[in-house]
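In this view, the complex is presented without one of its protein chains, the others remaining in place.
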Amino acid sequence: MTASIPLSAQLINLFAAVILLLAFAMLAQRRMHSLVNLFALQGLALCLATLVAAVSTGQVHLYFSAGLTLLLKVLALPWILYRLVRQLNIKGDVEALINIPTIMLVGIGLVMVAFNVALPISELSHTITRGTLGIALAVVMLAFLMMITRQKAISQVVGFLSMENGLFLAATSATYGMPMVVELGIALDVLVGMIILGVFFFQIRDQFDSLDIRHMEKLKDS
Amino acid sequence: MDFFILMLSIPLVSGALLTIVGERDWAPNLNVIASLGTFLAAVGLTGEIVANGPRFAVGEQFFIDSLNVFFVALTAFVGLTTSIFSGPYMRIERDRGRLTKPRLRLYKSMYQLFMFTMLAALTTNNLGILWVAMEAATLTTVLLVSLYRSPASLEAAWKYFILCGVGIAQALFGTVLLYFAAERVLGAAGNALLWTHLVDVKSQLEPTIMALSFIFLLVGYGTKVGLAPLHNWLPDAHAEGPTPVSAVLSGLLLNVALYAILRCKVLADGALPEGYAGNLMIGFGLFTLLLAAFFLSRQKDVKRMFAYSSIEHMGLITFAFGMGGPIANFAGLLHMTMHSLTKSAIFFAVGHATQKTETQLMEHIRGLMKINPLIGWGLMLGTLAILGMPPFGVFASEFMILTHAMKHFPWTTPILLLALGVAFASIFSKVQPMVFGETEAKRLPHAPAITPVFLHLGIVLMLGLYIPPYLTRWFHEAARMLG
Amino acid sequence: MPGLLSLDLLLIAAAAWLAIGLCGLLAARHQALVSQVLFPAGALVGLWVGVTGIAALGGDPQTAVLAIGLPDLPFHLRLDNLSATFAILLGLTSAGISVYSAGYFGKGDVAGLGTLCLEYHLFLASMLMVLLADDAYAFMVAWECMALSSFFLVTTDHKHEEIRNAGFLYLLIAHIGAIGILLCFGVMTGGAGDYSFAAMRSQELAPFWTSAAFLLALAGFGAKAGLVPLHVWLPEAHPAAPSPVSAMMSGVMLKTAIYGLLRVSFDLLHTTIWWWGVVALVVGLVTALFGVLYATVQNDMKRLLAYSSIENIGLIAVAIGLTLIFHAYGMDALAALAMTAVLYHCLAHAGFKSLLFLCTGSVLHATQERNLGKLGGLIHPMPWVAWLALAGIIAGAGLPPLSGFVSEWLLLQGFLFSPGLPHPWLNMVVPVAAALVVLVAALAGFAMVKFYGIIFLGQMREPALKDAHDAGPWERVGLVWLALITLFLGVMPSTVILRLDAATRQLLGAGLSDTLKEQGWWMLAPISAERASYEPMLVLVTIAATLLLSRWLVRSLYHGRVRRSSPWDCGYHFEGPRAQDTAEGFSQPIRRIFEPVFRMQRHFPAARDTQPFYSVKVEDHFWYWCYLPIARLANWISALIVTLQGGRIAIYLMYSFITLLVLLMVARP
Partner (left out) sequence: MISISGFLGQAFAILLALFLAPLLSGWVGQCRAWFQSRTAPPLLLPYYMLQKLFNKDVVLAHNASSLFRAAPFVIFGCMVLACAIVPTLSTDLPFAPAADALALVGVFGLARIFIALAGMDIGTAFGSLGGRREMLVGFLAEPALLMVFFTLAMIAQSTSLATIVETLAHRELVIYPSLAFAGVAFTFVSLAENARVPVDNPATHLELTMIHEAMILEYTGRHLALIEWAASLKLYAYSCLGLALFFPWGIAPGDDIVALIAAIPLLVFKLAIGGFLLAAIETVNAKMRIFRAPEFLGTAFMLAVLGLLVRLLLEVRT
């Protein structure tokens, strides 16, 4: 069966696998700098996957999409994050809530769930990249897991952005991307969101002297 | 001039304008005037739709039918009254030193932008743009929630941002899946996310994908609606933001998010076996209702308590839409309207009450009737209205929901009874001593903006006793559209 | 008035009440205007309602549709014999209470008289609308307006925390009851969401759902009427409210609940199952016994009356249960007898209980004291109130020749003729129930003697009581009016029952009029004169004649000399008022005999106490067995649930995640 898959599909699958791998790496990575690096790499892989899809299908808006990803996920957001990390002087994350091997195990379980859920859908897809839908879902879930387990505000945000990567991968793999206007809107939202978050980090540090989200557990009912 | 374009451009332009001119003495008036303009445009649009039927705008990207025009009118109206209320309220906040001029500028511009995003979300025909607008609504309100820059408000805003961001990301996944399903029927042309097109082919959509898509959409937008257990951001954001923001969050944002779910439900119903989407919504609705009722009994902060009350009502509305059918849908729509009007009125009254007593802790608020009878009566009547006491309109919808549930889903009624009973006891036992009783607090010199409170309550009262025929027709049409 | 139906006249009355209320709000600053003009005007409207109701009895049902209400469901109104009966009750009783209020609220400084006037008349108007409503929505709106306005009336004096708590408890139970009623209507709703009563009447329900509807109605209306165990609000709310309001609530509002129960179980549901009757009978008996026992041990005069109202509602429920049993077995004549007892007791209780509550109002105004332990001897400064209250307690104790006896007599007749029920168990149980009813009636006498004797007789327990003043002219008019109603109902039962017959006939298809018509107006013999008869007029005349004759004879044959001296008291001279029985002391035998029924905390003086004292506190078991456990349970659950909101964002994210995962795994189409 493998032989029948065209090269472009094999490439996209490869990049998807890389994205998944990077998601795992981010789950395990504790140093903030490296985390941002990994995020940028993930963005790059996504960009390349979109590009391959664009080349192989010849759809114009996928080129735009790839370009947008490059601009936003590979250049703009990592740059903003680097600046934040430097200005806020964040070195590494504190010990995660659960130890890393356990998280990894949970992550693997999630990947299995995601594949299982996506399987019936993938079979319906006519695109060359249908197998990657499961990977995309897995990336979303891993990002989710990362957000749950991290304790620094900034790493939560990286997790959030990684989740967006997973969503874009899904969009690309399942349907060759969303309509242009939607993708632009999404990109704008992400960018604005990031800027607002940047402002936010400073406010949080001013108020709490730290970006540790454990300081933000005052509002509760119990 | 096209009312639709006018309605969307007024808040956008005035938002920009308010950012540019900064905080001047007349800025609050500009805010009100802009809201009034939006409201008038919305009224004009409504009249147009009622007279001529549904229409498109900007190609097919926007679509206004009897379902959303009703939300548009409601949103514009509550937006107007809230802007009227926020004038005196924010002035008092500034005098108390809680807010500075730049923040007031931020408040007003963000307020207008928020109105823009919500109106856009309501009127768009494109489910992708709907998502974008919902996300934008979150972004604009995050800054409003953290307006006081206190630790608590920052924490609330952070939670709001992250939880809603994550939630909405799932909605995006759902949208992608929906697009995926639609593309198989409608082709890769750009109209595969247009709701009008989707509705035409809804029965041909692939059930497996639609089920998955609806789950993601429900969880995603449900986070914004405040469905338990995805509701955790809601009480924090409501309690820590300025009161006008609480009023619009509760009165409008939740509605818009629920509206998004409703649009998706119509599609899911077409593609999926009978009752699938409905049962999910019934489950969420009941769970939310019950949980919120018990949360209510432990509240100390007045705004937080009413935030939980919003969760409770959202649960009830979700339950109503989950039951489906003309009566329940009608009741759901009516309840959304009533809840918006009543809850924002309550928040107005609560806002003044907290300003006068300088605390949000209920045990320290006493004798409002003595401090200012209008505020006292406003809060008391508002509370009774929200608790479903006739002759207020909330009762009309609860009446239909409960009787319909008894007839068609009798097993749910014990849960409804329990939840409504607990909610009643919890809220009323706290509000009553706040309103009644003795107090040492003196009357404050500020004149409260009490008109919006009684305007809202007056409408709610009227709708409880008499729903004008055109409104009825409109509701019916919308209810029919929901299936 | 040509062209106007009785229904229109009643609607005009409701509108007039509303208008009076609004005038009161607008004229809030002119206390004299509000009290001396508006309240009497309200009384006139009440009279109008009563007269219209009387005129409407026996006529065909009249219907109307108002332009307001829900879409597709405008307010349907209907005036039939049942609603007319209760409209009479409402109109005539409220006329007396309103006149009384003119005096009561005119004196002293009543804060917020304008709002009070609005609430009061809104209360009246909504009660009238409850009676007229012919669809579920209109009924519920009127019903809850009634609850709401009465809640505000109860909390008129909201400075005191216990009054606020009483109001809260009242509204809570009323609301939960209302939801029950609503669900009951939900069961009966016609297809396609037709909420009108007409649609419900034509609806065929499965037996399970019919029973569900009945039980929901019993619970829902029972919460309002004060059936055990939903009675707890009643003894709290009645003392808290101003006396005219207590009178209105006890005398009229509780009856609207009875009206609702009758409407649902005999009109809207057209099948009757025998065990419903047993349920109502048992609940009613427990309520009546419980109410009367607690009434006897109260030390607060208004609480005492409140518990007595619980007792009377219990008796009414017993009668309803009996009616249901007879009706289920098709014994129409007996069902009609029991139904007449229901309606008659509603009327009677409305009269005498309002009268008694208003008397407590006068006492309260004159002495500022509700505690029986600080009253006494008030017959001297307040002869009007005292003598009129005597009529109230005689009726309340169910003694001839006043109103209370007639209904109890009818009820017992119903019990007596029950053998012949085709159910052996019922045949056994029913006589025992009758015995308990008699016990209740006898205990009611005890409670009434305590009430009257401690307040009005004996020596004054506080020196300040000497300055008490009698009721003013407005108040006297109100009291006399209610006393006249009590007397009229007592001595003219046949006349009244002949009119009420229309309502009985409407509900059951049978009535007492056939037998009654053949007899004179003075005679009440529901089955036949050989089997049972009662001629209250003759009783009254005989006693009165003997009284006058013997007095005249004694005076003319002997003399009428009187000397005054100190009381003899068996030669002891414990002159002070402390020697009399206290309120606690008077009820001591009851506490002793029925000890397990009460939750008592007693303190006995010890041998070495320097300041020995005795105290006893009687509380309601239901609080400890029923309400507090529920409250604790709810508290416990909520304590558990709030841990969900623990403040940690990671946990919140996890909820979201788990929800998603669960749905993905479980919710497959």
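Lettered A, B and C in written order, each chain numbered from 1.
The working rule: a residue touches a chain if its C-beta (ideal position, glycine included) is under 8 Å from a C-beta of that chain, and two chains touch if they have at least 3 such contacts.
What you see is a predicted model; the values in this text were computed from it and never measured.
One chain is not displayed; in the complete assembly it touches the shown chains C. The chain that is not drawn here is touched, among residues C:Leu5, C:Ala198, C:Val438 or C:Ile651, by C:Val438. Annotation: of C:Gly112, C:Gly458, C:Gly472 or C:Gly646, C:Gly458 touches the absent chain (contact as defined above).
Residue in contact with the omitted chain (choice from C:His160, C:His380 or C:Arg599): C:His380. Per the touch definition above, the residue from C:Tyr307, C:Tyr534 or C:Phe598 contacting the chain not shown is C:Tyr534. For the chain left out of this panel, the touching residue among C:Gln31, C:Asn165 or C:Gln580 is C:Gln580. Against the chain not displayed here, subunit C makes contact via residues 376-377, 379-380, 383, 386-387, 390, 393-394, 397-400, 405, 409, 412-413, 416, 419-420, 427-428, 431-432, 434-436, 438-439, 441-443, 445-446, 448-450, 452-454, 457-459, 520, 523, 525, 529-535, 538-539, 542-547, 550-551, 554, 557-559, 561-570, 572, 574, 577, 579-581, 585-586, 588-590, 592-593.
The criterion applied here is as follows: only the chains that are shown with their structure count from here on.
In terms of the distance between Cα centroids, subunit C is separated most widely from A.
Pairwise, the chains sharing the most contacting C-beta pairs are B-C.
Centre-to-centre separation between subunit A and subunit B, using Cα means, comes to 31 Å. Averaged C-alpha coordinates put the centre of subunit A at 69 Å from the centre of subunit C. Spacing of subunit B relative to subunit C, judged by their CA centroids, is 43 angstrom. Subunit B has residues 158-159, 162, 166, 170, 208, 212, 235, 295, 298 in contact with two or more other chains. Within subunit A, the positions touching two or more other chains are listed as 117, 144, 147, 156, 213, 216-219, 221. Within the complex, the subunit A residues that touch subunit B are 59, 117, 120-121, 124-126, 137, 140, 144, 147, 153, 156, 160, 163-164, 167, 170-171, 174-176, 178-182, 185-186, 188-189, 192-193, 196-197, 200, 203-204, 207-208, 213, 216-219, 221. Interface residues of subunit B, counted against subunit A in their complex, comprise 61, 126, 128-129, 131-132, 135-136, 139, 142-143, 146, 149-152, 154-159, 161-162, 165-166, 169-170, 172-173, 175-177, 179-180, 183-184, 188, 190, 192-193, 206, 208-209, 212, 235-236, 239-240, 295, 298-299. Interface residues of subunit C, counted against subunit A in their complex, comprise 639, 642-650, 653-654, 657, 661, 664-665.
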